[in-house]
Structure formats: C-alpha cells, structure tokens
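The other protein chains are all here in position, but one chain of the complex has been omitted.
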Amino acid sequence: MEFLTTLGLEVHTELSTKTKIFCGCTTEFGGDPNTHVCEVCTGMPGTLPVLNEQVVEYAIRVGLATNCEITQYNKFDRKNYFYPDLPKAYQVSQLYAPICQNGHIDIEVGGVTKSIRIKEIHMEEDAGKLIHDPWDDCTLVDYNRCGVPLLEIVSEPDFCNGEEVIAYLTKLKSILQYTDVSDCKMEQGSLRADVNLSVRPVGTDELGTRTEMKNINSFKAIARAIEGERKRQIELIEEGKKVVQETRRWDDNKGSSFAMRSKENAQDYRYFPEPDLVPIEISDEWIERVRGELPELPDAKKKRYIADYGLPEYDVDIITGSKFLVKIFEEALEACGEAKEVSNWIMGEVLRLATDTSTDVEDINFTFANLGKLILLVKNNVVNRGTAKEVFEKMFKENVEPEKYIKDNGLEMVNDDGAVREVVLAVLQANPKSVAEFKEGNDKVTRFLMGQCMKQLKGKADPATVNTVIDEELAKL
Amino acid sequence: MKITDEMIDYIGILARLKLQDEEKETAKTELEKIINYMDTLNTLDTTGIEAMSHAFPVKNVFREDVIKPSVDREIITLNAPAKKDGCFKVPKTVE
Partner (left out) sequence: MELSKMTALEIGSKIKAKELGVVEVTKAALENIEKTDKAYRAFVTVCGEKALTQAEKIQKGIDDGTLTSPLAGVPMAVKDNMCTEGVLTTCASKILTGFKPTYSSTAVRKLEDAGAVILGKLNMDEFAMGSTTETSVHGVTVNPWGENRAPGGSSGGSAVAVAADEAYYTLGSDTGGSIRQPAAFCGVTGLKPTYGTVSRYGLIAYASSLDQIGPIGKNVEDIAEVLSVISGHDPKDSTSVKQDSIKITLDNNIKGKRIGLPKDYFGEGLNSEVKASVLAAAKKLEELGAIVEEFEMPELQYAIPAYYIIACAEASSNLSRFDGVKYGYASPEFKDLTDLYYKSRSEGFGMEVKRRIMIGAFVLSSGYYDAYYKKALQVKAIIKQSFDRAFEKYDCILSPTAPTTALKIGENLSDPLKMYLGDIYTVSVNLAGLPSMVVPCGFDSQGLPIGLQLTGKAFSENEIMNVGYAFQQSTDYHTKKPVLKTGKEA
C-alpha cells in the first residue's frame, strides 16, 4: 500500500527583546540558575504582569512578513496546567484572539513553488528549565527562561514531506532573522518546532490520526524525526493496528520516538481570558508604520539580486538565505560595486573559512566593506588573486585592513616589467637543464620555470606578465 | 445536571485535589446544587451579547523594553520548601 503523509508545524521562536514579556528581567541566555528572575516571572503570590510593547511590535512585524492579517483587537488567555517549569501553573498565551491570522509562506522544493498557509501566530511566555540532579535523583528548577517572550507560528497541515518542512523552516528562519525579531539559535532553544504528522493510504481523503512530536531542535533531527514517525505509523497501519493520538518525544540519538507519559491532565487546559492583562488594540497607523519599516525580505531580495546582478540562482539562494551573508554581500558590494566578485568570494573563501574555523555565519566578524576593498585591489592589479586569498584569511581571522596589511608586508604585485625580466633572466640562467629541454621541444618546462619565477617574486607578480616575459626570453635564446 | 463520580474525579485531576470518600459524597451533592443554581442563567437570553471580561474599556497598557535588575536568587528561593544550588527542588520529573 502507498501512503501519503500530512504534516503541520508549530514553531516556537524566542524573541530577542531585551526584557521578558511581562517583567523587566533580562532575556540574556545562560547565567547561573535563577539569576535572571524576579517576583513577577517566578509567579510569587500577588504579582501581576505588564506587557512589553516590543513583543507586540515584533509580532506585527513577523505577521506582516508572513502575509498575515493582523488582529486589531487581540487578547491574552490563560492556559492552565501543572508542571514545575510553569510557576503560576498557567501559561499566558493567546487562544481566542491571536495577534496574527491567515498568512502564508512560499517555499520552493525541486524548482516548484508551494504556498504553506499559516493559521495563526500568537504571543506567549516561555517556561523554565528542569535540570535532573543525578546525586539526589531529583529535579532542580531554574526559572531564568521563564517569561522570555515567544511567538508560536502555527501552520496549516500543508506539508507532504520532510523536504518541504525543512524548506519552510529555512525560509521562516531567514524571515525571523531579516526582521530582527529572533536570533533563531536552535542550540539555545530560541527556535524549536513541534511536528504534527499523519499518514493515510493513497486514494483516501480523510486524514489519518495525527501524533505530535515536541521540541525538536535541529533541522537534521526534524528530518529524521519525520521519516521515523512516518515509518512507524505506516508499520502500525500495515500491521492492522491503530495510530494513537498522542504527544511523542523524538530521541535523535536512538533514532526513534516514544510516547510521553501522560501528565494526567487529559489536555484540558481550561483556557479563559487573562483578567490581569487588558486587550491590545492595534491601529491602522501602527500596522502601516511597521509595514513601512519592514526590511526587504528574502523573496524580494532574491529576485532583485538575480535581476540586477545576474547572479546564479544557486548562489543567491545561499546568500539571501542568511541575513548575515546578505549583510556581508551588501556591505562589500557597496565598497566595490562588483556584485559577481563579491558573490564568488562569499561562496568561496568566506564559507570555506567559516567551515574550516567552525564559525557560525552570524558570528563572522570582520569589516565587510574591506572585502570590497580587497576585490578592488585585485581588480587594480595591486595584489594577485593568490596573495589576496592569503590576505583575506588574515582579514577573516584578525580583521586586518587589506590595503595597510599588503603595504606593511610588502605584498604588492611587482608590476615593474624590468624587475620581472631581471628575475626571469636569473631563473633561466640558474636552470640550464630546463632551458635545454625547452629547446628540445618540451613546452612543459615553462610551468616549472614559471613556478621558480613566482617563488623568487614571492608570488607578488601578475602571473600573466611573468608568463609573457618567460616566453619572450625563451624565444630570444 | 447530575454530577457523577467520574466528573468529581475528573475535576479532582484538573484541580490536583484528592478528596476523601466522605468528602467526595458531600462535594457531589453540594456541587450539583450549586451548578444547578448556576443553570438559572439559562433563563436569561444572551443572544448577541458580547462576553465582557473587563468591566472598563482599558486597552494597550504596555511597558518599555528596558532591563530592570533581577532579584537575588537567595531572596527568590527564600520561601522554598526545598531548594538546592539556587534552584527549587522537586521530585524527579519523568520524561
């Protein structure tokens, strides 16, 4: 039997506001347990929440960037359940009137564009962290993350496979980064996805029973989890068993999922309007201001790069996929005006060095305009390409200024014809055997001679010039 | 409406309250009486009336995104029945 897979995603992203959603504590990652907390975010009796305006601003931004309608009168609700990471025993979230609704993100898989609908985006607070203490065989509760603002972005079940899911997540991540609302560091939990998955035999219309896999925190793990769960469900059905609607945890090390123990609360969250917070009314002016301030988004940027600069689609996909690569591209371009060159450098040296030095793209830290300068130095024959790569490595690692570095280290190309000729003559004189071979018709020795000359010139000459001079001098012999 | 044993047990799970058997019987009778009294609301037609959670139309109360110093964790955990290493201590959570 053939099966179709249906997938939906709930993505949680921690917003990069300075403070928590309902109190003035910092959202900074890390810190000793319970050092980024106060009476409000630990739910001390009598405390009350006050909404951070920036959270609303960011939610509108993401809503507009994902083509959502902004709910101009929206409210918070309480989601009630008991767990030690939730100090009030309710999470302040939005059920009845979420801030954004009915949007979509377009993805491209295998050259085909597909629109993934976004059901809603809502604001809520993050929970704390539970640390297992093996010494006492108990759990320790750290509320530092408690109250960090989250957006939950809920898609419709529009995905058919893991590839589409990854394409969507990649696109969503770049949108969140472009709009400056989240750093999307999956390893720090600031981007997490819950995957809803069901399968059904081809030819049937009714969706199968779905399971939910929670908090998977890398793209690769998500792809594996989807494949694993799809297989598990198909096997169940083929064995004549039933898929149970449940929440499962994907164990990426074991490569399998397991049912999470029911928290004995039957998933009855008893949502009701949060009486401690007042409704949010978003005016047309507010929406239009945010819209006006939106940066150019990945899709638009990609189109423009291809149209204006004639760059290959593959390269543009990579560059526009990351706000940080875009920043390098645009700042370097600004300094030199050579789009193709900049793109080549990014696709080549920048990404190579990032990989070699295990640097995350967002942590690449040199003066990007200097890449533009370096490109001009190559173009103007001040250095040759080979030397430029060495210079760039220095720039990448130590943020040196290329022009000064080249000068200080005497790396300028030797453009003086006389100086080159002097070296060539010396090399020919020192290698009579090679010269003899050349005379016998062995052209290949010019390569060796070329190498010797460049060595003497410390690589600083334009190879084309050296080649010409060698040819000239050999012809004279 | 009849409040059944199952309902009382279910409510107990939601509220994390365990009643003794005799308490449960009393609770069943009382809750039933109270809920039935609440049902008198059904004699009032509320069609088209918007549910009102706030009596006054206050809206858009915000805080600026400015960091305030956090509270010392010794203070935050001052009242904790069990603590360790600056954390609240609870029985092992199984997952």
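So that you can tell them apart, the chains are marked A and B in the order they are listed, and the count of residues begins at 1 in each.
Here is the rule we go by: contacts are C-beta pairs under 8 Å (C-beta built on N, C-alpha and C of every residue); 3 or more make two chains touch, one makes a residue touch a chain.
Just so we're clear, the structure is a prediction, and the values are computed from it rather than from any experiment.
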Specify the shown partners of the omitted chain in the complete complex. A, B
What does the interface between chain A and the hidden chain look like in terms of residue numbers? 39, 42-51, 78, 80, 82, 84, 87-90, 139, 141, 264, 268, 270-273, 275-278
Mind listing the chain B residues that contact the chain we can't see here? 7-8, 10-12, 14-19, 23, 27, 30-31, 33-35, 37-42, 44, 46, 49-56, 58, 61, 63, 71, 75-76, 78-82, 88, 90-94
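Quick note on the criterion: only the chains that are shown with their structure count from here on.
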Between chain A and chain B, centroid-to-centroid distance (C-alpha), Å: 40
Within the complex, chain B is touched by chain A residues 17-19, 23-26, 32-39, 42, 50-54, 56, 75, 82-84, 130-133, 136-143, 249, 260-261, 264-266, 268, 270, 273, 275, 277-281
Applying the document's contact rule, which stretches of chain B touch chain A when the two form their complex? 10, 13-14, 16, 53-54, 58-68, 70-71, 73, 76-77, 84-95
